[in-house]
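Yeah, one chain of the complex is gone here, protein chain that is, but the others are all in their spots.
Lettered A, B and C in written order, each chain numbered from 1.
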Amino acid sequence: MAEHEEKAVSPGTPELGAGWTAGGVTDKIAGVVLGRGGPWTRGWHAHWRWRSALLISFGGVLTLLAASTWLFMRGVGLFGVNIPVAWGFALGNFVWWIGIGHAGTFISAILLLLRQRWRTSINRYAEAMTLFAAGIAGLFPIFHLGRPWFAYWLLPYPNRMELWPQWRSPLVWDIFAISTYLLVSLLFWYVGLIPDLASLRDKAASRGKRLGYGILALGWRGDARHWRHYETAYLLLAGLATPLVVSVHTVVALDFSIGNTPGYHSTIFPPYFVAGALFSGFAMVITLAIPLRHYFRLHDFITLRHLELAAKVMLACSLFVAYGYASEIFTAYYSGDTYEIHMTQDRFTGMYAPVYWVYMFCNVVVPQLLWWRRARRNVPTLLVVSLLVNAGMWMERFVIVVQSLHADYLPSAWGVFLPSVWDWVFLLSSIALFVWLFLMFIRYLPMISMAEMRGLVQETAEEAKP
Amino acid sequence: MRRLVAPTASTAAAIGVDGGRRRVLKLMAASAALAGSGCGQPPPEKIRPYVNMPEGMAPGDPVFYASTLLRQGCGVGVLVETESGRPIKIEGNPAHPASLGAADAQSQAAILTLWDPERSRTVMRGGQPSTWTTLLDSLATQMGQEAAARGGGLRLLSGPVSSPTLLAQIGEILARFPEARWHVHDPAGCDAAKHAALQLFGGPVQPLYRLEHAHTVLSLDAELFGPSADGLRNAHDFMNARRGEPRARMYALESTPGLCGAVADTRIALSPAGMEAVLDMIASQLGVSDAMAEQRPGPQAAWVSRLCTRLSAAHGASAVIPGHSLSSRAHLLAWRINTRLGNLGRTIHPIAQRLPPAPLADGTHDAAPAPEGLGALVQAMHDGDVQTLLMLDVNPVYDSPGALDFARGLSRVACSIHMGLYRDETAHASNWHIPMAHELEAWSDARSFDGTASLVQPVIAPLYGGLSAHEVLDMLAHMRTRSAHELVRAQWRNAWNMNDAEEFERRWEEALRRGVIEEAQADRLVPIDEKALKARLPEGPGPEPQLIAVFANDHNIVSCNQANNAWLQELPRPYTKITWDNAALIGPATAGRHGLRNGDVVSLTSADKPDGLLAPVWIVPGQAEGVVTLPLGYGRHQGGSVAQGRGFDAHVLQEVRNGMSLRSAAVQLRPTGQHHAFAATQHEMGLAGREPVRSVSLHARDGADAADAAPPSLYPPRQYGGPAWGMTVDLDACIGCNACAIACQAENNIPSVGPEEVARGREMHWMRIDVYHADSGGRAQFQPMACQHCENAPCEIVCPVGATMHDSEGLNVQVYNRCVGTRFCSNNCPYKVRRFNFFDYADHDPSAAARANPDVTVRQRGVMEKCTYCVQRISHARIEAQKQGRPLRDGDVVTACEATCPTQAIVFGDTADPRSRVSRAKASARNYTVLAELNTRPRTSYLARIHDKEAGLEEEDDG
Amino acid sequence: MTPRFYGVVGRFETPDALLEAIRCLRRRDRHLRLEAYAPYAVEGLSEALDLPRGKVPLFTLIGGVLGGASGFFMQWYAAVVSFPVNIGGRPLNSWPMFIPVTFEMTILGAALAAVLGMLAVSGLPRLHHPIFDAPCFGLATRDRYFLCLRPPPGMPGPAPAKQYREVLESLGATASDEVWT
Partner (left out) sequence: MPQLLERSEVLLVKLILLVPVALLVLTVAGMVWRTTSPVEPGVAVPQPIPFSHKHHVGDDGIDCRYCHTTVETSASAGMPTTGICLSCHSQLFRDAPALAPLHESMQSGKPIAWNRVYDLPDFVFFNHSIHVNKGVACVSCHGRVDRMPVLVRQQAPDMQWCLDCHRDPSGRVVPLDHITAMESFPALSDAQAEQLLQSLRLEDPRRLTDCSTCHR
């Protein structure tokens, strides 16, 4: 039975470098976490880079804590919001983060259903990104409440006032959509982690780590029965998560389009928000992938093909979003509605016009570069584009939230929103929180699914057989 | 703070308003308990019942007292609502001719001044706290010396005085010190007018307008609708004349947009000199002017002659009313024209100003000579003829023309005594300062603009130990201290020369109940002196300077006592919507010529004042070009933290000519490059192609419909069992006086947030008065805008906690204690009438708690609020009706804004009852709802303004 | 207590070897108790062991239905029965506006059921298991494949450990060890 003896070795495909065995990938990825053979001990300096990055971002986290304490003490007036512009940065950030929190589940769920092989090596960290982004997004509605200590009144629970949430409000839908989304994404992520946690358990040297990972692994043995149920459950989760992804940002879009404000009240919003979400999401995936593969030498796992495909998705989203922008303008003028037309003209020429044109450039013009294969396969270009798209999408949210409100129906009520210093503090420190969480993640959990990579090695090896 | 609070409490206790203190504690406890989390055992509370219950008072039930507030010395009748002895709200007194049930912004805001913890509290001597007794001692010696000199060095300075008691006391003093003089300082008044009247009538005479008889009114910069002693009445009368047949017409010539211009059929922006020219032309056309005015060619001549024909057509039913900014010559012309038009005794009554009685040898009385002006006093002070100067409730150091330099004169007075509500500029410059009691704290009496006498009845013991002017004068005259109460009663006992005590008491009680103690006598008209009428007019004005400054009374802060009032400070000016500030108002062209934008600081200099003053400009459409209007009353250095350090003091540039302080001066304007950030509440005054305000033409009044067709709805209309509350606002009657806004603020415990927050767009007024510049003439349209109480309220659907919902009578209710502050409702409100507590705006000063309306929740930080249709008044009325077992009647519920409106522009009631006033108003063809296309189905609707084509003076409408 | 015989576990280097071994054993005796362990979901493994389809999909369905139903009922009850109020003139039971929450609750119920069901049917969490005592079993989560041959329940006589080892090694196991509990 000699032919059984030699191990499967990856022949080298666009998605996976050559010469990797199941053991090899396991050691490589687990190494990053367990510090054995990982970059933490290797010659080049991922270690201190990571440390300093962690410190800096932690500073940001502390700032966020301090700022929110002060916010809860003094009141939401710290932000630049007013009447008529009652929603400001907080809501913009919320939508932006939620959007970023979309790519992860999209990749792991939809690409899984579509049997996209390039999903394998990016889904894990993309899901982590999703979790963190969605979590941070969840903070902002609470920050922006007038009386945050009563935030729980939005939940249905038995109370001596015999009162309930008001189910017609999109904000209540939000609560349900986002908490569901967080929970399901968490489950999805965790279920995906179980076999890897087992691997870590079995590779870990110290008793402490074995115990920690072991408990989290729930005693996973790689039993064939486990694998069977596991795969069914995972597939079902993917099936459930797919409509969920779409629904969440649809609900977020409804926060606006349910309203009657010109600039909010538009039927294009749900699809156009979902596309925007994926747009920023994939931008963030690329933004994260590039340093990861660079610092941890993951070029064989996160290959140029991965980046290229992500870039293609981004390009598609950009086109969809551009269509959204166009249709907004078209419907405004086609409707002949004074208020819509005024709002649109104000977008073009009003006081927020510079922001508008900048994000038009970032979200519509810049991504067109990606039509060129050379651009798609050029890492620096991709990094710049994805960063611009992230910024652009934030500005888009800002303009939608603020500019629509500042001049709506009665001219007498028109007003101006100017961000206060606190608006900026909260935006920047929330980014710091995201970075911090992500750094912790790559340090303590495998950023790529080892089990699936082993499968991939085997799969590619067998395909390569004559 | 405690130091400030202590007196409040003790005085309150003294008169047994412990129920009030209980509420104070309650509110303070509440704010403490509510702040932060919503849980935790409430702090233990005390209940302090009365020792003996005052009759007619039940804790928790409001009691109304009739009293009088003073406006430039004249009385305006009010009803003061007290809750357990604490005055909390002011309404108009229907029985009083100057009110007829309405109250203006200043009267409404008086409640805040009454409770103002920054009011003066102690007798001061040379800046050091002193006592009443020490003052008495030194006063005794001082008056001893004066008595020796027959009062040669004694001077009395007061504002205009109408109080019979006070006049009598002044009379006594003048009798006792023959050499003493009484001077009157009236910064808000118009010396030119007084001078003209003096020439024509030989004595102090004021015109009393009877606009209900007027059909054609020509206003030349006149502040007909206030804020003034007769503003409410004029507004009321003119609007009645407007509602009548034929519809009354108003032509307004204005140097800066005023309230008359907004209701005018034709409004024309002119400089004061231009207006005088117009008067000249009218006079010569009517042949009452010897000087043949040069006929200016062009359009002006054209419309002036049209105007002239209209005026003479309405013989005896027209009125030509000149304002403060015009010269005394112009006032003379106006009198002549009115005489020729037969208006005297019909639309304009010249009535003599009351003077102190001067006892004659035979025991009868004669009128003392008219008081002298400020100029004479300053002259005397400079000459060192003044040893003792008593200043009653005046602040000449601040509000006298800069040219007079009153302060320097004052420094030469041996013994200067100032009496006032605040330790203002004059208080600091005088040897003595006496804290004065507020009108609502001490007994007095006053005559209204038409001579009706009413009682000034205190509704609470002096909160900060103030004294009444009567007591001080009694001191001066007789070295004794009778209480103001005794003095006033004595005065009327004499006036009625009644010895029957019982009869007197009965009549006194009656007077207290009605507020009016003596009706106006109609026979007080003063005949005009024919000779003076024929006399040669003084020379017309010289060549008009390139830029002329007009010193105007501020719309809100008319007297120094109102300057420390946050409500008035934060009340947006009708046209500029500026708060907490005054601005140099200029026209667009003038601004263009100097390249100025709103807020640019300019230096204004005049010949006399080369250093001049720095003032930020505000560009006003409809401002006469070449005229810069400088509102007075700002740039205070003393007198309270709210008053101090805001705006600029325009008095500096004010000049004096032969004793008259002028209301205009030639100035030069130079940009400085500095910029000042104003806190304005409305930034866009164009209509941007929308129709929130509408107008129908007069003759289509019953034909054409102002309303849009109601869009269809997917749902059947809701059926309401009980009353369905609704409101209409008549845009044709609204004069934009802001009274409703302040009434709402007082009724609903609405906080003021300060200039910084206003600048951030966070003002809290539930009732905002939008202004739209409908046409280039700058003739504006006001629109009171509060929650519209939509049937299909967009705010309600989006509230996640159901904090805003509909009640079974169709009110759009805001439940503060349920609100978590997502502000989604405000986003979704197309009218943007919701207000949010971004910070803890509620005033936690105990005085504020005592002032607060106990029937309205004091809102916590982070909750949304808005107009409730005065739901507390609705429940009160409902409960009373239920107790009597009867249904609610139309008029049982009167909202605060409706109650205070001088022109009855606002009508509230049950729309389900077809006979209610509001239903009848909604039946009008002028009835429309704002933004009807959104299908919000508002309960508040507006009556379109009426456009009277024939009334216009424009070419095309002619003939 | 005396240790009980759990079975013999053999180690294989490649998935093909494992599958081959399983197939042989199945051919010999359909009723053998076999447990296979692999570092990833090996294709055809469950078919080789002819494992039952499992109840996870059913659980998921039930979870989803329950979640959705309770979600809608909660809203209907709160808005129509418990505290009916007039919100913006809309009907009390404005069901179109209840759909988003209902939908989310459906997903939530289904997802929770799926995961919990999965854990339940595969007997997890189970932190202590005899198989862990097998030497080098840790490699089962790296790159080795294990097959555990277990005696039929209540099999009399001494443990057939030796026999089982021979069988496994004959089938290409590179190592085999007894597992006792």
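Criterion: contacts are C-beta pairs under 8 Å (C-beta built on N, C-alpha and C of every residue); 3 or more make two chains touch, one makes a residue touch a chain.
Being a predicted model, the structure only gives us computed values, none of them experimental.
Put simply, the missing chain touches A, B, C once the whole complex is considered.
Note on the undisplayed chain: of the listed residues B:Leu253, B:Met436, B:Leu487 or B:Leu811, the one touching it is B:Leu811. When the full complex is taken into account, the listed residue touching the unshown chain is A:Gly219, out of A:Gly219, A:Gly259 or A:Gly276. Along subunit B, the points of touch with the absent chain fall at residues 13, 16, 18, 26-27, 30, 34, 37-42, 44-53, 58-61, 721-722, 805, 807-809, 811, 813, 815-818, 855-858, 868, 871-872, 874-875, 879, 882-883, 885. Residues of subunit C in touch with the missing chain: 83, 85, 125, 127-129, 132-138. Touching the omitted chain from subunit A are residues 152, 155, 157-163, 201-202, 210-211, 214-215, 219.
Here is the rule we use: only the chains that are shown with their structure count from here on.
Between subunit A and subunit C the centroid-to-centroid distance comes to 30 Å (mean Cα coordinates, whole Å). Distance between chain centres (mean CA atoms), subunit B to subunit C: 82 Å. Counting partner chains per residue, subunit A shows two or more touched chains at residues 163-166, 168, 170, 172. Among all residues of subunit C, those that touch two or more other chains are 87-88, 90, 97. If you check the complex, the residues on subunit B that touch subunit A are 36-38, 682-690, 692, 757, 760-762, 768, 770-772, 783, 785, 794, 796-802, 805, 818-824, 826-828, 830-832, 834-840, 860-864, 930-931, 934.
Listing the residues of subunit C that touch subunit A in their complex gives 12-17, 20, 35-42, 45-46, 49, 51, 54, 56-57, 60, 64, 71, 74-75, 78-79, 82-83, 87-88, 90, 94, 97-98, 100-101, 103-105, 107-108, 110-112, 114-115, 117-119, 121-122, 124-129, 131-132, 138-143, 172.
Those residues of subunit A that touch subunit B in the shared complex are 74-77, 80-87, 141, 144-151, 153-154, 163-166, 168-172, 175, 255, 258-261, 264, 338-339, 342, 405, 407-416.
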